[in-house]
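Note that one protein chain of the assembly has been removed; the remaining protein chains are unaltered in position.
Up next, subunit A:
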Amino acid sequence: MTRSGEPDFCARALRPYVITRGRARATRNTVGVETLLIAPDPTRELPVTASREERALVQMCARLISLVEASAHLDLPVSLVGVLASDLIDAGYLSARSGTPKQAAPDSQLLLEVLHGLRGFR
């Protein structure tokens, strides 16, 4: 049925504007590719209208995961996942952070060692 001249177009069935409900801008300008996401309460039920991507994202964020990794798992462009993640952060289903729990923070000596180790790569 497909004619030979037709380009082999195999985009995803779900268009980007459907995934973000028409928005191109994240509600938070602080969510970047390196932002770490975690679901404070992964068992909390999402609204019934939540999309599969949103559900999967929250499920993934049961463990700390960076935005760029999450988008790789979702097989979606980072910019789209940023929009979704921002919504979920706004709604309280996700937390964005680039730090660690306070009590889990290592001592400064360790940090310095890491720092020097990194410099040692040069």
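Rule of thumb we're sticking to: a contact is a pair of C-beta atoms (placed from the backbone, for glycine too) under 8 Å apart; a residue touches a chain by one contact, two chains touch by 3 or more; residues count from 1.
Basically, contacts and distances are computed from a predicted model.
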Choices "NADH-quinone oxidoreductase subunit G", "ABC transporter permease", "Energy-coupling factor transport system ATP-binding protein" or "histidine kinase" - which one is the UniProt name of the chain not shown: "histidine kinase"
Interface with the undisplayed chain - residues on subunit A: 1-3, 5-7, 9-11, 13-18, 20-26, 28, 30, 34-36, 38, 40-42, 48-49, 51-53, 55-56, 59-60, 62-66, 69, 72-75, 77-79, 89-90, 92, 95-122
